[in-house]
Each structure stands twice: as structure tokens, then as C-alpha cells.
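The complex appears here without one of its protein chains, the remainder shown in place.
Right, subunit A next:
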Amino acid sequence: MHIKTLISAVLCVFVSYCSTAQDCTYTLHGTINDYHNKTALSGATVIIAGSRLSTISDVDGTYKIQGLCKGNIELEVSHPECTSLIIPLQIDGDTVFDIKLEHHLEELDEVKVVGSIIQDKTNSAQEKTLKLNTLESFSVGNLGDALKELSGVSSLNTGANIVKPAIHGLNGSRVLILNDGVRMQDMEWGAEHAPNIDINSAGSISVIKGASALQYGGDAIGGTIVMEQEKIPMKDTLYGKTLLNGVSNGRGGNVVSELTKAYKSGWFVKGQGAYKRMGDHEAPDYVLSNTGVKELAASLQFGKHQFTWGWDARYSYFNTEIAILRSSHIGNVDDLIRSINSGEPLIINPFTYDLQNPRQKVTHHLGKLKFYKRFEGVGKWNLQYDFQSNRRFEYDIRRGDRDNTPSIDLELTTHTLSTDFLWDANNKWQLHAGVLGRYQDNFANPDTGVRRLIPDYQKFDIGSFLIGQYRVNDRLLLDSGIRYDFSKIDAKKYYRTSRWEERGYDDEYQDLVVEDLGTQLLVNPVFDYHNISTTVGGKYRFKDYSELKINYALAQRAPNPSELFSDGLHHSASRIELGDLRIKSETSHKIAASYEKDFKKWGFILEPFANWIQDFILLEPTGVEYTIRGAFPVWEYRQTDARLLGVDLSASANWTDHWKTDHKFSLVKGKDLDNDGALINIPAANFRNKLIFSMPQWNNFEASLESQYVFRQNEAPDNIMVYSPEQQQDVLLEINTPPDAYHLLAFGSKMEFPFKNRTKLTTSLTVNNLLNTNYRDYLNRQRFFANDLGRNIILQLKFNY
């Protein structure tokens, strides 16, 4: 390619040199306009390649070049805010030629500007972004771990490997995850189901706290996580990177590699793969037996991206096998009391890489086809089809030869077709509208020999949205949007007759019964949900460049299959979970503000919010049921009115050229208004402070020390009294008692070693839980059974080439 360019350049010079001998009296003139709104662009440079002829466009966008010769020329047009263009042109006489330039930098795909061009997804919502270098430092971790870098984001964990992100205290179905424009459908309704995404596949991740990004969905009562790919440049290039991580806690690591080939014509192809393997993790004083992990991820994408139109196709594969702490698999309520009281895991075996039962194995396939076209002076049209398949196996400790027969075997298949149009031609206003159709099928394999936790169902969704933005003046930008979602769920479920009657369904839903099999009933619930979401807000920039955003969002979410249909004993949690067919959509009203101010040496962002949720769906212990295996706490889904109040504060200061500090504080308070009590699983307040030393002269050396203080959650629901058959009396089950506050230190350092030909080696060393502190976290579901992770040393090597 380079040779071709060179030849044409030489030819060009030669031609123009030759042609000077000819009659060179022709004039080229015209106007230079913006592609979108057709405004005249002044100050654009026009050069005739290979000659000394050049000019700059006037205030009205006109340009004129005289003294041209007959023949073929190449125009080089550039503008500070635009993509440079090279236009071949034939001169046969005086010529009029109008030029359109593209001034939307984010579409540029130029490598040099990547990093600073990640655009906000919303105008007025609280929004934060993690950039590639932060993501790379979590390469061996999970998506949820990385997101906790952002204030207001916490996680609900099941050990160290299953990390569900939570935004402003809400998780699961209330947090949407967009993976390269595809809404993840990976059974997010399960508390022990982590997002099936490899963190290494993202170029940047934005978090919108709240339901304001209506283009992605109307039910994001917690928020939306938008993972995007790195932009691929529109030039002839081949580049890639490889990351190697070694981890002391778990005695394993991972390898990640990617390669991109791009062409000036817009064609590109990118391949990526990652493999992770770890054995048992360790708490400071003992091995956390059976906590290893194996993960394989790969993706391939290709397509053609041009300014006016383009398409791309992507396929990604994710496979993970996660061992679950052996001690967390227990029998009845007495076993649970024993675990809580004992203070350390009941089973501690020597370190091993083996993944034994209980364990999960999940495979996620994602395929996407996208097409876009830009209409001059109007806007951009997108059309997308995506396919997802999620297969989940959960293996329990079972009797007989059933260890390799999963207890849960679910297959969730989703097809989505969506299209949207963005009118961005006008400087004053912008409109974005779209529609979506989705079909989903869940199949619960009966070969497990265990009654289905989630039934077979089909789900249909239709959604449409309209979002508008209006620029009042240079300081004030207003936005507003509305979205309507229809969803229909059609399930086929077997209920035990005794459960059906105990729930009182025989009065209300007897007409849903399809077949009576004696002890079981086959039931066909079909439910429709109509949900409306709206948002309105504004962003104001003050004279001192501080910025204020205020946003109100109304969001409605239909109940998920778990909330409707759960029915039975959940071994991993030692509890009977009961959904309720009567559950209806929940409605959230959230007001959030964000005030950002930067001084010379320091700056801060203050983000308060208040979220009122009507008919908030929650799962909490309500009592005990007796079986031949003993007594089990019953956890029931119910609806209540809830209120969440909170604030996120972050600040950073540059003390000298080399010393910098970062400070973050987050607080959420959750209240059950109907019962006048605390909400369950609300993250405790936490305070993070980081001291950073950087010395660019020493190979970009950077070192940091971070302190994280997590307060005790003092607001939790009451514990419950249960009858213990073993002790033959009522005992207090301390299932809601939060663990103590804790303080952790982390150290990080990094250095870069550039080589020839743009290759570079970056080394980094991270030590988490530096002091090997014993602690338990309120939002780790394994806190009843074992301490959290001890010291962990991570060594990372990154090669860019």
C-alpha cells in the first residue's frame, strides 16, 4: 500500500512538473461546507498535491485557486476540526467544485484522538467512563471489579469470581449491560450469575447511573453499562497487543492477545482471544477450597466503515467454569447456623487447580450484524440484528453417579432486530428515534432430574423511543425523551399442587392450569406488561467552566422470570425461594444532579441522587418451612415502596508536577417505606483515597498507594427467628447481620519501555490487600462461610505492536 502511495505521489509530482510547461491558466473555485448542516467552513486549507498552489477558505466558505493546468490533480483539503480529505479531480477548464467536510470528530476513527473522543451517551445524566488503560489493569479480574473504580458502583459477589455490578445499590435486572451495542441476555436475574463478558474485549466502558439512556432500554432503574470497542482507524495499518498477567492469589494468570488490520478504504478485521486459569483462592489464614476458575473468550469482527455508510459483523464467544466455595454448599438451617457461628469454613483442603462441585459452567455466543448510512444534511441511520445464546450448567453435590449431571441446565436464546435514526444536522436541536423487536426462548432441560428452577418460556418485546436535545445557547443544553416497551411472557411451568394451593393460586389463577398430573400441575401463565419511561434534564455550563447537570428519569421494569416463577429449594443458598405470579412492574422516579468544578490545582464532582421506587421487587427471608431434610428459611419475593438516597463525591488534586491524589466517597441509604425498615443488600458507605507519584522521564514511571475504607452497613433488615430441630428450640438466625468495617491497602506501579517501530512494553506490578487483612464484605454472599481474599500480587506485561 505504501508503495502505491509513493508511486502516485511521484507520478503526481512528475505530472505537475511536466504540466508546468503547458498552458496553466485555469481556475478552480467552490465552497466548503459541513456535511451535516451545510454551514460554510472558513479556514479550511486546500492544497493541490505536488504543487505550491494552495489557499484558505473565506468566512463564507468559498475558495479559489488560480493557475491550474489541464489534467488530473489531487486536492488535499484540511480543517482543524475535520477529517482531511484527498480528492482526485480532472481539470479541463475553469472548474467549480464544492467540497463537503465532516466535522464530527467522534466519527473520525483517527488513532491519535482515541481516548479523548469517548462521547457522553446522555446529556444530563450522571455518567462516568473507564478508559482502556484502567480496563487493562483489571485484565485478569472481572468486569464488576473494574467498574468499582467508579464512585457509586459496587457489586454483589459470590466469592471472588462471580461479581455482579450494582449501581447506586441496585443490581441484576435493574442494570443493563450493552456489549458493543448488544443488550446482554445472560440470565442476569440470578444473584450468582455474573455478566458473561470478557473485560478484555472492551475499549472503554461508560456507566450511566440511572435510567436516562433511553436508547438502550427503559428498565435500567439502576443504570446502564455501555461497553464499546476501540475505534479502528481508517488507514492502512496492522497493529496488536498481548497482555500477560501472573497472579499470586489463585496461583494462575491469563493471556490476552489481539490483532487488527485496517485499510484506508474503510475495511477492517480484528481478532481477539483471552484465556484465564486459576486455582483455589486464599484468605489470609486458609485456602478457600474450590474457588478456581477457567475462562476462555474470543471474538472476531470485520466490516467496512466509511463516513457515509458502513457495516460490520461481530462474533464473540465466552466460556467460563467457576468453582464455588465448597463450604458454602450446605443442607438445612442447622447447617447454616453452624456455618455462621463457626467463623471459618467447615471444609479446608490443600490448594488445588481442580474445579469440583459445586461449580457453574456457562457459554455465551453473541453474533451481530450492523449497517449504517448517513444522509447528507439529515442524519444517520442504523440497522442491527443480533443473536445471543446463553447456556448455563450448575453442578451440585449429588448422590449416586450424578456428579456430572447438572442440577440446572438452561438455554436462553435471544434474537433482536433494531433500527434507529439520529437527526443531527441542526446545530440547535438533535432527535434520536428508534424501534426494536426481540424474541427470547428459554429451555430448561429435564435431563437434570431436578425440578426446574426457571421454567420454559418465550418472551416477546417491542420497544420504541424518541429522544430530543435542544441547545438553548452555548451554556445550556436541554434534553428529553420518552420510551414505550411492551413485553409478553408465555411460560409453561409445573407447580407442585401443594405449592399452588399454598400460594393461593387456585383461587386466582386456576384457569391457567393446562393439565393436572396428580401431585403436579402444568400451568401456562401468559402475562403482558406495558411500560413507559421518560426522562428530562439539562446541562448548564457556568462562566467559570463549572458544570451543573440535573436529570429526572421515570422508569418502569417488568418482573423477570425469577421474580415470577422461582419455586423451590436453592441449595447454594440453603433457602426456599418463592416467586409470585401477582408481581407487576415496578416504577422508579429518580432525580439526580451532578456538579463539577475545576480549579487550577484541583477539582471535584458532587453527585447526589434520590430514587423513589413504587412496587419495588425484593427478595427477603420471611419464615421457615419444614421438610424431611430439616427446616429451611423461606425467601419470598414481595413488592413494597422503597426510597434510595445517596451521594457520590470524587475529587482529585495535583499537589506538584509529580504528586497527585484522588478521593472518592459513596453513600447509599435504602429504606422500605411500607415497613419503615432498611432495605436488604444496600452497599455500605466507602471511602477511597489514592496517592499517585508519576515521573514521565523515568519511562513513564508511575506508582500509587490506595486506601479503601468500607464502613459497616448499619442499616440492614432484622434477623429472623427459626426453630432449630438440632437444638430443639427457637434460635436467632443471624442472616442479616452485616460484617464489620474494614480497611484495605493496595499498591500499584507501572513503567513503559518503547522499542523501535512503535512497539512498546509496559510492565506493571499491583498488590491488593497489601497488609493481608482478614475481612468480610456485606455484599459477598459467601460472607457467612469464609473470609474474603488475602494479599494478591499481580504482575503484568503488555506488548503493543
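One rule holds for everything that comes next: a contact is a pair of C-beta atoms (placed from the backbone, for glycine too) under 8 Å apart; a residue touches a chain by one contact, two chains touch by 3 or more; residues count from 1.
FYI, contacts and distances are computed from a predicted model.
The protein name that UniProt records for the chain not on display, among "RNA polymerase sigma-70 factor (ECF subfamily)", "Cell division protein FtsE", "Type 1 periplasmic binding fold superfamily protein" or "8-amino-7-oxononanoate synthase", is "Type 1 periplasmic binding fold superfamily protein".
Note that of A:231, A:314 or A:398, the residue touching the chain absent from this view is A:398. Of the options A:626, A:659, A:698 or A:753, the residue whose C-beta touches the omitted chain is A:626. Contact with the omitted chain, checked across A:478, A:522 or A:705, is made by A:522.
Only one of A:492, A:712 or A:760 touches the chain withheld from this view, namely A:492. Interface note for the absent chain: among A:26, A:423, A:443 or A:693, the touching residue is A:443. Interface residues of subunit A with the unshown chain, by the touch rule above, are 309, 311, 329-332, 334-335, 338, 346-347, 369, 371, 373, 383, 385, 387, 397-400, 402, 413, 415, 417, 439, 441, 443-444, 446, 448-452, 455-456, 458, 490, 492, 494, 496-499, 502, 514, 517, 519-520, 522, 568-569, 576, 625-630, 632, 725-726, 728.
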